[in-house]
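To start, the structure itself, in structure tokens.
Every protein chain but one is kept in place in this view of the complex.
Showing subunit A:
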Amino acid sequence: MSDTFLGMPAFPQAARVALHNTTLRANLRHATHTIRAKRAQAVAELSDWEQLRDAGRQIKDHTLRHLDRYLIQLEQAVTESGGTVHWAVDADDANRIVADLVKATGESEVVKVKSMATQEIGLNEALAAEGITAYETDLAELIVQLGDDRPSHILVPAIHRNRAEIRAIFTSEMAAWGRAAPDGLTDSPGDLAEAARLHLREKFLRARVAISGANFMVAETGTLVVVESEGNGRMCLTLPRTLISVVGVEKVVPTWRDLEVFLQTLPRLSTAERMNPYTSMWTGTVDGDGPQDFHLVLLDNGRTDVLADAVGRQALRCIRCSACLNVCPVYERAGGHAYGSVYPGPIGAILTPQLRGTTSAIDASLPFASSLCGACYEVCPVAIDIPEVLVHLRERVVDQSGAGHRTESIAMAAVSWALRHPSVLATAERLATTTRALHPRRPPGVRAWTAGRELPELPAQSFRDWWKENHR
């Protein structure tokens, strides 16, 4: 990924561009609708889903309350089993630690397991600046890397690409990165997967250093867990001599037993499977099996700021299942790039402004990138009340001023007053219907919000008046 999110326009501008991209909208609609139905079915198989969801929430909240204790316990367990633990306050810290570790091996290339944390800190770019090439090995990450593109989904970063586009990228770009795409490559998913297999095989077999993230870290045992489908994770976690895992501090869980909750909820929500094809668990190093040198880099990079916010900290429960993206009407239409962050969709709209602050235009606009419909909260396996955090962050943005958002807060205040005063509402409705010929097609005022929207046609009569006439 050489393209970056720096200098991104605010969500409304980016979304407006995306809304006019019909291929993108079709790709997203197809993919998100495919997964929604399957997910509902996978969840319905478990009669205790609500209890599992509640336990997931409780485990995460308990962990966050005692995060210092569990990180120290984790550090001790990893160290005792032969690993080395590093702490990184921010992205620069983490990138420097990883680059130094890679350089110490004498290698100039690494293979990577898909990892949100390393995308968040821009590790690939930092390594490139040190003369180290990082090869992404997850199929979707490979598509993004070869296409000089940006990720647009947490689980499936190339969700914005359809099979024809992927075929074109493979055909034109693979040769520059290693083994070229086979002649006569078709756009069948099976053939595309085969091309990726052949392209990456030589890299796996010769790799000496791998970089990963982790889905979970178990404090009591020092075990790291990576959940995946393709086997690229297993390749990276098994074949190289040195393994470096960069993991956000919030990924720790206290006990081995806690995995029984998340290993049931995560696969069903993310890929709608009873279980994902491969899960790897390792504790430090093991003589004669897998990497003999293991480093864990614990990453803060704004997470402790999130933790300090009593409402916003629930975002740290996130297990990156991406179900909230797949159900979100805003994400489905605007796509992931409009969020200007490696964390798109509803979770991104609450996580990014907390991790990065709300000073830039894009970050200040993210809490407004939602209709507050609540589908994300309903589906979330750790019960993050995303609408609650969005509203909380909107207050924060409005408080730090900004004329556009003040307009919205005034409008919202007016609406809320009218809704609490039925006679005012009735008068307003009657006024609106009798003057409807005069209405503009688009809502007046705040153009940033209204430009992409058309007003619905008002009926000749308000519902209240119709009710009065017909139900006396």
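Methods note: contacts are C-beta pairs under 8 Å (C-beta built on N, C-alpha and C of every residue); 3 or more make two chains touch, one makes a residue touch a chain; residues count from 1.
Note that in this section contacts and distances are computed from a predicted model.
*Asks:* From the names "Molybdopterin synthase subunit MoaD", "Iron ABC transporter permease", "Ferredoxin" or "LUD domain-containing protein", which one matches the UniProt record for the unseen chain?
*Replies:* Record says "LUD domain-containing protein".
*Asks:* Given the contact definition stated above, which residue among A:86, A:356 or A:396 touches the chain not shown here?
*Replies:* A:86
*Asks:* Out of A:286, A:372 or A:460, which touches the unshown chain?
*Replies:* A:286
*Asks:* With the full complex in mind, choose from A:74, A:116, A:140 or A:342 the residue touching the hidden chain.
*Replies:* Within the whole complex, the residue contacting the unshown chain is A:140.
*Asks:* Taking the full complex into account, find the residue in A:23, A:51 or A:186 that is in contact with the omitted chain.
*Replies:* From the options A:23, A:51 or A:186, the contact with the absent chain belongs to A:51.
*Asks:* Hey, which subunit A residues sit against the chain that's not shown?
*Replies:* Within subunit A, the residues touching the omitted chain are 27, 30-32, 34-35, 45-48, 51-52, 54-55, 58-59, 61-62, 64-68, 71-72, 81, 86-89, 93, 97, 137-140, 143, 155-156, 158-159, 162-163, 166, 189-190, 192-194, 196-197, 200-201, 204-206, 218, 221-223, 229-232, 234-235, 237-239, 249, 254, 256-261, 263-264, 271, 273-284, 286, 288-290, 298, 300, 304-305, 307-308, 310, 313.
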